[in-house]
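In this view, the complex is presented without one of its protein chains, the others remaining in place.
Letters A, B and C mark the chains in the order given here, with residues in each chain numbered from 1 onward.
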Amino acid sequence: MTKRKICVVVTARPSYARVRTMLHAIQMHESLELQLVLAGSALLDKYGDVGPIAEKDGFVISERIYNLLSGAAPTSMAKTTGLAIMELATAFQNLKPDIVVTIADRFETIATSIAASYQNIPLAHIQGGEVTGSIDEKVRHANTKFADLHLVASELAKQRVLKMGEHAASILNTGCPSMDIARAVIESPAIDFDPTQKYGGVGAEIAPKGQYIVVMQHAVTTEDTHARKQIEETIRAVNALDMPTFWFWPNADLGGESISSGLRHHREEYDLHKTRFFKNMEPEDFLRLVKNSACLIGNSSVGIRECAFLGVPVVNIGSRQTSRERGQNVVDCGHDADEIKAQILKQIAHGHYASEPIYGDGHAGKKAADALANFVLKFHKTLAY
Amino acid sequence: MTKRKICVVVTARPSYARVRTMLHAIQMHESLELQLVLAGSALLDKYGDVGPIAEKDGFVISERIYNLLSGAAPTSMAKTTGLAIMELATAFQNLKPDIVVTIADRFETIATSIAASYQNIPLAHIQGGEVTGSIDEKVRHANTKFADLHLVASELAKQRVLKMGEHAASILNTGCPSMDIARAVIESPAIDFDPTQKYGGVGAEIAPKGQYIVVMQHAVTTEDTHARKQIEETIRAVNALDMPTFWFWPNADLGGESISSGLRHHREEYDLHKTRFFKNMEPEDFLRLVKNSACLIGNSSVGIRECAFLGVPVVNIGSRQTSRERGQNVVDCGHDADEIKAQILKQIAHGHYASEPIYGDGHAGKKAADALANFVLKFHKTLAY
Amino acid sequence: MTKRKICVVVTARPSYARVRTMLHAIQMHESLELQLVLAGSALLDKYGDVGPIAEKDGFVISERIYNLLSGAAPTSMAKTTGLAIMELATAFQNLKPDIVVTIADRFETIATSIAASYQNIPLAHIQGGEVTGSIDEKVRHANTKFADLHLVASELAKQRVLKMGEHAASILNTGCPSMDIARAVIESPAIDFDPTQKYGGVGAEIAPKGQYIVVMQHAVTTEDTHARKQIEETIRAVNALDMPTFWFWPNADLGGESISSGLRHHREEYDLHKTRFFKNMEPEDFLRLVKNSACLIGNSSVGIRECAFLGVPVVNIGSRQTSRERGQNVVDCGHDADEIKAQILKQIAHGHYASEPIYGDGHAGKKAADALANFVLKFHKTLAY
Partner (left out) sequence: MTKRKICVVVTARPSYARVRTMLHAIQMHESLELQLVLAGSALLDKYGDVGPIAEKDGFVISERIYNLLSGAAPTSMAKTTGLAIMELATAFQNLKPDIVVTIADRFETIATSIAASYQNIPLAHIQGGEVTGSIDEKVRHANTKFADLHLVASELAKQRVLKMGEHAASILNTGCPSMDIARAVIESPAIDFDPTQKYGGVGAEIAPKGQYIVVMQHAVTTEDTHARKQIEETIRAVNALDMPTFWFWPNADLGGESISSGLRHHREEYDLHKTRFFKNMEPEDFLRLVKNSACLIGNSSVGIRECAFLGVPVVNIGSRQTSRERGQNVVDCGHDADEIKAQILKQIAHGHYASEPIYGDGHAGKKAADALANFVLKFHKTLAY
């Protein structure tokens, strides 16, 4: 029997982490063949090249698409997307997938949707129906409008995709594949690696023992001109706390360079002297680091999703996660050093929360693979109303 | 007072015809400045270069974007779109519009949406909320998901955009601007030009007098491999009718080359010997030609929209206009020469229908310009539910 | 033994014709494997899609590159070249050739040189060292500067490449592969096909018997704004001659559209009523048609090269072939209808000329294949002085 070819396009390190269990489930599925395409910032050393990680995880990279333009031009996101469409069109022509899978809401993910749809290849979308209030939300819902199959991560997301006019039969709530990893971490939470030894990083010599915090703050693309100021408030708060801190560099979004340069500046000025900076870690390692931390700070979706399941206290800063479903574990605050510090202290005092499975029960990868195998191939649809 | 800059991107000849009254209304508006960008097939001689037409209509072309790849590759639509994004990104950076306007649902229109949205420029979309069941419908709704302001053409369209999660305050039913021209044609329907003299064309010497028909059949992109067979059925029906026929070449969609080549083949074989072929005409001329015809045949949206208002009988062939709101004047039929011929004869026998203002009352241009002037600028939104 | 992979990039119909015997010789060579890449106007129906022709000739197309932008923008040549580089880079990465071959001097050929050189793939150049005085000449010599192996078509060309600083060991005078076909035609000159039946074409019903002429006039890219006027002089001359005429459409160069549109205009005005227009013919057919004609008119290199070998009288119009080595068979004239007509009549009166093997003895394909097999692979060079 010819296996159905499933082409998953990963455009960023966090997306890879999120869907890895689904990739494994596809690879193991008796009627599916996995085609893994890496593109955009997923290939950059700066943000953590997914290539070697994925190969170590047992995957073959079918194609590498270098479409990310260097430099902080206002046109970068658009041009990078345009290039991605052109390059992915060639890749799909060569790979001839039966289904293309696009993930979530990064600006480049629409390139996958367009390149597939315009070649009449059925499109599946992971994580539709979530709301964030930024350009990402526009991209996410546009992906939904191109997609023929919707693998969503929560019941609320399913309801939203349905309301947007998609047919009920094309929507499946798998839960989020990243919860599959969180489930493994909950079952075995002890940190079994030395972060510095395994991942290098730069900055202070610290260990993931006792009370420490984790920071991950990305740029908000609609507020890119404020990115430097915003990160400086967080830096000041963390400086004032004077606790061991694991800090992760931001992703490649518009404004990301300003954040990186703010961090480098302060580091060279000997601020953040109890902080060590990391590009990224393997998902299990990262989630174990988070699971054992006193608090996660920043605006990463990990705080909203995995941390609800893990029960880790989160201080969510600014507008990036606005409107996302969240658990008891999250407190929101603005870009103000004093407020950030106060909220962190409050969360540390509170300690860990009860686990809430808002984004799935940890079996998403298998459910998604089954859905891809059973989907009746089509690339034609119309509004349900 | 600084005028608000409204950048309208036109990617096809029919789109230009449709929005021309809106362009005039923007140009005449005391608080608006028009930036007209022509792109894609709008610039090709083959499909009727909009440039000279627009200049004759009194507009200045701010930018010409040549993004259409030659040749019938399966990747053409995707790559042409990718290129359009890259080129439009540069154009918007130079033009610095306050609002960008994207029109309807052609595959290239998503490029306008992306290039604008990814540079944080508010986006208005013309003609959202309509359904067609083809790749165009995916594109149309994806445009809706990027747009901050929706200028729709019918009440039903408005309801659909609302259901898709857009905020009521951002949706205005202006009617379709192309009805503004149809209104002028209804008020003064006599044909005041000689088609051959004014537009050249190739083929038989025929005049728009007595009983004649008009044919306009485009490729259905999801059925591109059938395009040649589909057009041959229509050719056989028209041959059998043996009536004076004004035939318009198809647009640049995937499959359009097959249709053109089918037409050329039959013309060179001396079929279609009462037929004259035209690339395009000025909208008023075209609608007067249609208004005075015995029947419009093919799958153009003109049959569904303008002809409802004009009361012209239409034989709508195949799936391209599936699910669009339609009036009494339209009968549908499949790609079968005998059936097509029979339906044409039936429609000719019936004669003209009463006017139905489904797509507007002929004042859309002014309403759209006012909406663009009054829109509170923003490029940030979230689902209404 | 692993065969050496030779990737030949063909960007135009005439280039294909020129190198076809070389392609066969590569394919038949025991230590070579042919990779044939078609790009640019070589794929367009309008200029004669090389794809089906090459397949009929027994070649497999390794890759089709659609890089030609539609429309007559001043930036078209540059952007089409830029796109070609990007697409060829991907193709070479996938094909992993041992040597890439670029042909002659069309603007797109530099894309092949750059895409190969920047990936450290050894580059061979066909037809270096010739002079024409147009942008093509700049491109040709720039190709020479990128190339590691030079397969030139005449002794004079060899001397020029040597003078430009290339090492003697890297230059081989194979003669031009197109002479291989001319040799076959000389050996068997009778026309064994019906042009209309085999190639269609449009226009008058004429046969290749008795006294007829052949016209092929391309745009001169540095004089593109004069292209329309230039072709009209030729049209007037041909009209005045009133002889059966086989006319070939121009290539895709800047200004080519103006020539085509001039031809179409006059044809529709019932000028050129003894003329039939063809897109292209198979090389043997074309050369037999030329061989049996009374005169070749225009500015095609066929007049300069093949016709010297075939002994066919040529009226070479304008600057396009300036400075190329030529035989007794060529008379030059300006863009003036009266002069053109007079020179044609003079050439017809003169009749055929003796054969001159300026561009080779008809064994170029085999010599080139051997050179590609024996070349010591390298992509590193420095001036010889």
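By our rule, a residue touches a chain if its C-beta (ideal position, glycine included) is under 8 Å from a C-beta of that chain, and two chains touch if they have at least 3 such contacts.
Predicted model, so just to flag it, every value in this text is computed and none were measured.
Engineer: Sort through C:Gln35, C:Thr81, C:Gln217 or C:Gln347 and give me the one touching the missing partner chain.
Structural biologist: Looking across C:Gln35, C:Thr81, C:Gln217 or C:Gln347, the contact with the absent chain belongs to C:Thr81.
Engineer: Sort through C:Ser134, C:Gln230, C:Thr245 or C:Asn329 and give me the one touching the missing partner chain.
Structural biologist: Missing-chain contact among the listed residues: C:Ser134.
Engineer: Hey, which chain B residues sit against the chain that's not shown?
Structural biologist: Where chain B meets the chain not shown: residues 86-87, 90, 94.
Engineer: Which chain A residues touch the hidden chain?
Structural biologist: Residues 41, 43-46, 64, 66-73, 75-76, 79, 83, 200, 202, 257, 261, 268 of chain A touch the chain that is not shown.
Engineer: Provide the residue numbers of chain C that touch the chain removed from this figure.
Structural biologist: 74-75, 77-79, 81-86, 88-90, 92-93, 107, 110-111, 113-115, 117-120, 131-135, 137-138, 141-142, 144-146, 160, 163-165, 221-222, 322-323, 379-383, 385
Heads up, the rule we're going with is that only the chains that are shown with their structure count from here on.
Engineer: Quote the value, from 0 to 180 degrees and to the nearest 5, of the angle by which the CA atoms of chain A must be rotated to coincide with those of chain C.
Structural biologist: 180
Engineer: How many angstrom between the C-alpha centroids of chain B and chain A?
Structural biologist: A distance of 40 Å separates the two centres.
Engineer: Mind pulling the chain C residues that touch 2 or more other chains?
Structural biologist: In chain C, no residue touches two or more other chains.
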